[in-house]
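This view holds just a subset of the chains, kept in their places.
A, B and C are the chain letters, set down in written order, and residue numbers restart from 1 in every chain.
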Amino acid sequence: MEQLAARAQTLVEALPYIRKFHDAVVVIKYGGAAMVDNQLKAAVLQDIVLLWYVGMRPVLVHGGGPEVSALMKRLGMQPEFVRGLRVTDQGTMEVAEMVLGGKINKDLVDGLNQAGGRAVGLSGKDDRSILARKLETHEGQPIDLGFVGDIVSIRPDLIRLLVDHGYIPVLSSIGVGVDGTSYNINADTLAGRVAAELGAAKFVMLTDVRGILRDPRDEGSLVGRITAAEVGDLIADGTIDGGMIPKVAACLEASQGGVPRVHIIDGRIEHGLLMEIFTDRGIGTLIAKDAAALP
Amino acid sequence: MEQLAARAQTLVEALPYIRKFHDAVVVIKYGGAAMVDNQLKAAVLQDIVLLWYVGMRPVLVHGGGPEVSALMKRLGMQPEFVRGLRVTDQGTMEVAEMVLGGKINKDLVDGLNQAGGRAVGLSGKDDRSILARKLETHEGQPIDLGFVGDIVSIRPDLIRLLVDHGYIPVLSSIGVGVDGTSYNINADTLAGRVAAELGAAKFVMLTDVRGILRDPRDEGSLVGRITAAEVGDLIADGTIDGGMIPKVAACLEASQGGVPRVHIIDGRIEHGLLMEIFTDRGIGTLIAKDAAALP
Amino acid sequence: MEQLAARAQTLVEALPYIRKFHDAVVVIKYGGAAMVDNQLKAAVLQDIVLLWYVGMRPVLVHGGGPEVSALMKRLGMQPEFVRGLRVTDQGTMEVAEMVLGGKINKDLVDGLNQAGGRAVGLSGKDDRSILARKLETHEGQPIDLGFVGDIVSIRPDLIRLLVDHGYIPVLSSIGVGVDGTSYNINADTLAGRVAAELGAAKFVMLTDVRGILRDPRDEGSLVGRITAAEVGDLIADGTIDGGMIPKVAACLEASQGGVPRVHIIDGRIEHGLLMEIFTDRGIGTLIAKDAAALP
């Protein structure tokens, strides 16, 4: 009985958050440990279905590099990376499409459906939702990585149709050129762009770190709330570096595209998504446009 | 952090219930201690707004006998009862309308709005939602109690319009005759009829007892789940008697009118409504049509 | 037969007015003798239902001072007024809410329904339609009258929903603060504001005088048509004074809020509302923005 009361109390405390984000589109970049560990995966998908039931409108975006590499190796192909980007020849692209569109995407769809949701998987080829072209430069320098693509534009019609009819779209990071060529798109970047295009109320980046750290070796230095400008400073002074840069850049793009709240959270923490959304303190880093927009 | 995790876990455990009653109309008979004690009142109204936010469609029905008697006494009138029913002359009826429609109803509406809901108060006169006539018999015998009324029919148009547009209707137990006469209607009976008319998924009767007890003097004898037929037996053998009979009869009417789950719960337990709806065990008595329909 | 022909002729002559105000929202401030005398009341409500049947969209706003005072006296309370405004302590406010929301409002709703309409009663608490705060100044001077309120804003959603679905909303002059406090609002002012907020085509103020008189002691000095500016002059030179000032001020507020035609008519004349709306000459005073807008 007391336990029941405690549970009821928790629900009551969630009310203000439920109220605030009712009908709001929440774009979630799904990746990292939360995609590999089955228990974590189940927890994240359950969390997303919960958001959906209490009235939010989640949209998932995923990549899947490690599984692409794994299949390549089974096929005797050698994964190769240049400056953190996968060299993508025709064969690699084909493997990537099969793994992302036929395996990971459908696994996520099924997981959401198992948890009680109604999910639909998409790639950027469906309704040509993600128009792309060959990536020509990277970090200011010319580059040729084969079928690695740059996003030209997002056509949100199909995603909106599904969201408006109560479905949870799950989008894999495959783009398509005007001539039908497939492109391998960075999933972080794509997720940020999709969030901006849909006018999302929230963008959540699931990672394998606690959030932005003032001292990368000390998890205790986690930055709970920060403005976009301050994030820029931390990149400039090298506090944020390495693999975090593209993730943070995608967050900034969403923020500049008008997404009021951008969250970086640790996908390794079970139900971290709920903790971040249903409490003021959260468990990761919240990025807002400016100080006035922070809670 | 651990506390956050526990809260997240609670939300996750609520998911199956949220899922099950999504979009479902839940009619709540509001009364007793939960209407008098301000803290209990706030808790109940918060619970209702929570149900509303997670996708259910609550409709409140209330009476308000004690407050009617209180105003009568202030006006030098003497409340009088015959076989548990209020003798209602013209003056009493006028007082009842003012107290129910102008005070209690608007207090509940305001409490729901304070808690973040969008509530609208109604009496049976609005759009002639509750058509009534003079009560002629009671418990099988002729009776003349003045403006005490019998429900002729419920016109659900206005309530449905409000529910469909996302409002929480709050209905006071006033009926109207074809000639415009006001009638004092039993709120329990009304609530059961409204639940049946709206095709509600649940009918919840808030009372000042724990539920149906096998031994009225022992709260430990609470019946957790029971079929409508068994309830009839308990009335027949006298286990259920006195003031519980009209409440239980209203529950049976809702059950026979097609409401699959009817709950009697104790309004004195804070957040009891949530505990009943978001757990399998519940805290009161659940009445279902037959054994197959029990969870 | 000749009589039938004359009746047909009357209907034909009403055609241009029906045509002109088809689908137009008409806000009517209902009060004075027309609310006390039962025959007059029946006639006004019948007129309103007629307007509704021929395609207009009436919205009623009412107060009810005399009945509030009457109940207060029955309860041994002493009505008190300062500069024409009711001193409203907690007990008075409670009485006002009961009388306005539980008695007068529901009586009007029922009268309209009896006449064949479909009316719904509202107070400013329903959906927080009328947000108010404590009145701090009156006629330029600080004042403290307890729960007498100033309108902060009108939220028209619920009124519009009802109008759009063919109902006649009947609104009592109760406002609500952000913290849920009830406020006693001046019904004339409220009616003018509601007319402006809804973009009404007409605002009709039912009073106990013939309209604006050039000589207050001579009903023959009735002003048939007048511009808002000229009304201002008549206030400035003292022609309009006393109890007429708040009524006329409410009319000017509606006019400045964009209501093209504002009428002051005598509620003591049976079917005066029809005469004003269905003839060019009318029976009271028509206020328009400027000379060009007069018929």
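Basically, a residue touches a chain if its C-beta (ideal position, glycine included) is under 8 Å from a C-beta of that chain, and two chains touch if they have at least 3 such contacts.
Please read all numbers here as calculations on a predicted model, not as lab measurements.
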### Message
Every chain here is the same sequence and 3 are shown, so how many copies does the full assembly contain in this file?
### Response
6
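As a convention for this text, only the chains that are shown with their structure count from here on.
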### Task
Could you work out which chain's C-alpha centre is the most distant one from the centre of subunit A?
C
### Task
Starting from the mean Cα coordinates of subunit A and subunit B, work out the distance between those two points in Å.
45
### Query
Distance from the CA centroid of subunit B to that of subunit C, rounded to the nearest Å?
36
### Task
For subunit A and subunit C, let me know how many angstrom lie between their CA-based centres, rounded off.
56
#### Entry: Multi-chain contact sites of subunit B, meaning residues that touch two or more partners
none
## Note on the structure
Contacts from subunit C onto subunit B in the complex sit at residues 71, 74-75, 94, 97-103, 105-106, 109-111, 113-114, 118-123, 125-128, 158, 161, 165, 167, 174, 176, 179-180, 182
### Query
Which residues of subunit A touch subunit B in their complex?
1, 4-16, 18-19, 22, 43, 46-47, 49-50, 53-55, 115-116, 269-272, 274-275, 278-279, 281, 283
